[in-house]
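Right, I'll just put the structure down here and ask away after.
One protein chain is absent from this view; the other protein chains keep their places.
Now for subunit A:
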Amino acid sequence: MEGTDTGGNTYLIRPNYHHKFKAAVVKECIHDILREQLSGVQYDPDEVGVLSRSLADCIKDKLKDVGFDRYKLVVQVVIGEQRGEGVKMAARCFWDADTDSYAQDIFMNDSLFCVAAAFGSYFY
């Protein structure tokens, strides 16, 4: 009934518990990837553009492997230099709160900070 026909409707208005976008699992994935790829990395203005793009792709691929079928994913990664400045990031979503969710994690070291947020939107 689900999974085989990935393009069309499944007429399921809710994913069952096992296929739900679990924020805790996703946060753990993001945390591991950020720690693995950013430990010991210094802020370099030439490379950080490529780094942030590759981090976003890496997180997205990892989440696809975890197996959130029927979910559309949006991953946003923000990397900034640490100079004691103030930063505030906020997000608002207009979606179905029963089925959709997000997870975020922050990584900081002496020279940079990185915020990664993953949003999952159920495709009915």
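Just so we're on the same page, a residue touches a chain if its C-beta (ideal position, glycine included) is under 8 Å from a C-beta of that chain, and two chains touch if they have at least 3 such contacts; residues count from 1.
Here is the rule we go by: contacts and distances are computed from a predicted model.
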item	value
Undisplayed chain, where the name is taken from the UniProt record, one of "Lethal giant larvae homologue 2 domain-containing protein", "Phosphatidylinositol glycan anchor biosynthesis class S", "Transmembrane channel-like protein" or "Dynein light chain Tctex-type 3"	"Dynein light chain Tctex-type 3"
Touch list for subunit A against the chain that is not drawn	7-9, 43, 45, 48-49, 51-53, 55-57, 59-60, 63-64, 72-96, 100, 102, 115, 117, 119, 121, 124
